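Single-structure report; data block below.
Here the complex is missing one protein chain, while the rest keep their positions.
Chain nomenclature is as follows: A and B, assigned in order of appearance, with residue numbering initiated at 1 for each chain independently.
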Amino acid sequence: MKSNLIKAACIAGLSTALTATAGPSFAQQAGREIVLGAIVPSSGPFAEWGRANTVTLQMLERQINGSGGVNGAKLRIEILDDATKPAQATNNLRKLAGDDKVLAVAGPLTSSAAEVTFPVANEMKTVATSQASSKPGVAKLNRPWAFRNTIDEGVLGRTTVPYYKKTFNIKTVAIIYDAKDATAATVGSRIMPALMKENEIDVLNANDPLSFNTGDLDVSAQVTKMKALNPDGIVVSADYSQAVTVIREMKRQGILKPVVGSTQLISSAILKAAPEIPIIAPATFYATMKGDKPEKFVSELQPLLRKTSGLPAEIEPSMYDANIYEIVSIYIDAIKSAGVSGKAEDLEADRTKIRDYMAKLVGFPGLGGPIGFNDDGDAIKAFYILHGENGSWQSKVRGCSTAPGHPGC
Amino acid sequence: MMSTYYAGLLADVGILLLGALSVYVILATGQLSLGNAGFMGIGAYLTSYLTVTAGIPLTAALMMAAAASGLIGVVIGFPALRLKGIYLAMATLGFGEMVRSFFLNFEAMGGSGGFDGMRHVSLAYIWSWAAAILLLVAILERSQLWLEMRAVSDDETAAGLVGLNTTTIKVGAFGFAAAVAAVAGGLFAHHHVYIEPGNFSFERSIDFVLAVILGGSTVGAGALVGALLLVMLPEYLRFLAEWRFAVFGALLIAMLLVRRQGLLDRSLLGMFGSRRPA
Partner (left out) sequence: MFLQQFVNGVTLGAVYTLIALSFSLVMGILGVLNLAIAELFMIGGYFGFAVILAKLPLPVALLAGMAGAALVAAAIEKIGYQPLRNAPPVTPMLSTLGFSIILQNVATNLWGSDPLQLSEEVLSARFTFGPVSISAMQLVVLGATLVLVILLAFVVQRTSMGRALRAIAENRDVARLLGVSAGPVTLLAFMLSGALAGAAGVLISLHYAAITPYIGVEIGLKAIAVMVVGGTTRIWGALIAGPLIGIAEVMTTAYGGSQIRDFVVYGLMIAILLLRPQGLLGGPRSEQGPRV
């Protein structure tokens, strides 16, 4: 009867009310605390990245507070886990921006999360900067509040491929990519073929794309096909945890040809897959980088990472750790130089100041060189073409993701 | 004035509620579907295409997508008649994976790169649909048709002997459920304003089933309780940091052990008022 329905609605309403009011709330002490937010994947398939990011941010927080805070106020970085689920990332942003009233957010990490979270950043008028998303156009679609401290893979490829061609005398390649991963699929099916054409390298499997799915254990069929084509080199467009599967199969089947790919390959894990196969990929940071700033960063962060339970004993600071460190450093710089008060009543104005500061940013001293942002919201920063072989990465070429109308690196 | 954080969570609840209801309706006829995320995906892509590319207003687009998906549900429902139990569940799982694989390769709407351009809808709009369909199911539960569906679920042979058209009932359930799941998909697409094939995987189908079983598999309102649980619980378990999901898994098991019909059932519902004699 109708009454049962009403009872059901009452139960539902009661549950909602209980859940809505029982959650914790965060009060910001106006003026005495500066709060920033971060969204990282601390559980799920990228748990290691999220946990390493967390350690990095905690280190930064301690460093800043140890040297007087931000304009005298204490810094607090509120870190939320999105469990590698895009829906959780959007709710995290709503919580950070709406409830916790943070001044800006670092994250989310993946492009899938960024695609749905950046629109929310615009809705809530809070800056969100991704530390790892490199799928082309994600920030561009979501101006003016979305930024990425990464470089578009297409831009990076334009320096990577010529170096690859020259070093190994490549005339033909075969391309294999992870069809389930949006960034990898875009790079493997659109960006790399175009770059190969630009560099007059023949893609032997142009009419027969080779792909696999994230999580596949067995790529023997695809690699056997590649072997039959006998290319000079192989393009592997996939996240390194999946690329490991391909490279190991290549080694098993005796294809010891040089590999080229996107930033997704950069890791220490991939160097262990088949040390005799050279791997060429671009990076904006790597753990053995030379220079005062990066060396100091690594020497401080590495012991902390290795001590953290749940992280492997030989872990090194990654590009994503460096990126998120830079993002929050930029935010702090913005707060210091753009007249951000940190008071509750100035929240909207403060956030706008941070946004404008970032849009105009030029020459911020990052870990790998100066950083700025282009009109698409992506970073203008130095990058390095790395050559990985026999267990270590060597930097070979330095490039810069310059954009018209903006100063270079 | 609700915080946008809770507004976002409630939007997810509304969408999950619709998905759960789609499983509930099919379950009521004794069939388990592990592939309703496929219908959700069809609804999401179709609705998005209609609003973004064809410029059709959202409500009309949702209805068209629901109708199309319902038709597909009916088409799926016929071969489903030949299968029972786990075999049917597996076939629906296969169907869901095939739909996801289809959209992964469907370059016209982005393939693995996803599709965007949708306009964001308000929480109120999402809940108008969710509440309306919940009401519809509640009314259905009190109808003669529901008794027939339960009869088919309890003993299909007997139901057929008594003169019920088991085919229409079972296939109809699939069709209706597919339409509801499609609405869930369309609303999902316009809440997140970006969709990709990975959103409509087996994991999503299992979420629907979880919501029904945990919330209460014998009453429609159970889907609502289940949806609330599945969305809110991971948020409240945040303090557990890296053990969040393990505890969630443990709670799931505990719930099933302690109260296997789910949180809400007829007697609990009836406790709040006079019960209609069964």
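Here is the rule we go by: contacts are C-beta pairs under 8 Å (C-beta built on N, C-alpha and C of every residue); 3 or more make two chains touch, one makes a residue touch a chain.
It should be emphasised that the depicted structure is a prediction, and the values quoted were computed from it without experimental measurement.
Peer 1: Just name the one of B:L21, B:A65, B:L104 or B:L264 that touches the chain not displayed here.
Peer 2: Reading the full complex, the residue touching the unseen chain is B:L104.
Peer 1: Which of A:W145, A:F212 or A:F285 touches the chain that is not shown?
Peer 2: A:F212
Peer 1: Which candidate, A:R76, A:R248, A:K293 or A:R306, sits in contact with the chain we can't see?
Peer 2: Result: among the candidates, A:R248 touches the missing chain.
Peer 1: Name every residue on chain B in touch with the hidden partner chain.
Peer 2: Residues 30-32, 79, 82-91, 93-95, 97-98, 100-102, 104-105, 153, 202, 206, 209-210, 213-214, 242-246, 248-253, 256-257, 260 of chain B touch the chain that is not shown.
Peer 1: Applying the definition given at the start, please give the residues of chain A touching the unseen chain.
Peer 2: Given the touch definition above, chain A has residues 43-49, 179, 208-213, 215-218, 220-222, 224-225, 228, 241, 244-245, 248-249, 252-254, 267, 269, 272-273, 310-312 touching the missing chain.
Following the convention adopted for this analysis, only the chains that are shown with their structure count from here on.
Peer 1: Using mean CA coordinates as chain centres, what's the chain A-chain B distance in Å?
Peer 2: For chain A versus chain B, the centre distance works out to 33 Å.
Peer 1: Quick check on the complex: what are the chain A residues that touch chain B?
Peer 2: So the residues of chain A touching chain B come out as 1, 3-12, 15-16, 19-20, 22-23, 42-43, 47, 51, 80-81, 83, 86-88, 90-91, 94-95, 97-99, 112, 115-116, 119-120, 123-124, 135, 141, 179-182, 185-186, 310.
Peer 1: Can you name the residues of chain B that touch chain A in the complex?
Peer 2: Residue list for chain B touching chain A: 2-10, 12, 104-105, 111-114, 116, 120, 135, 138, 142, 192-194, 196-199, 219-221, 224-225, 228, 232, 234-236, 238, 241-242, 244-245, 264, 269-270, 272-276.
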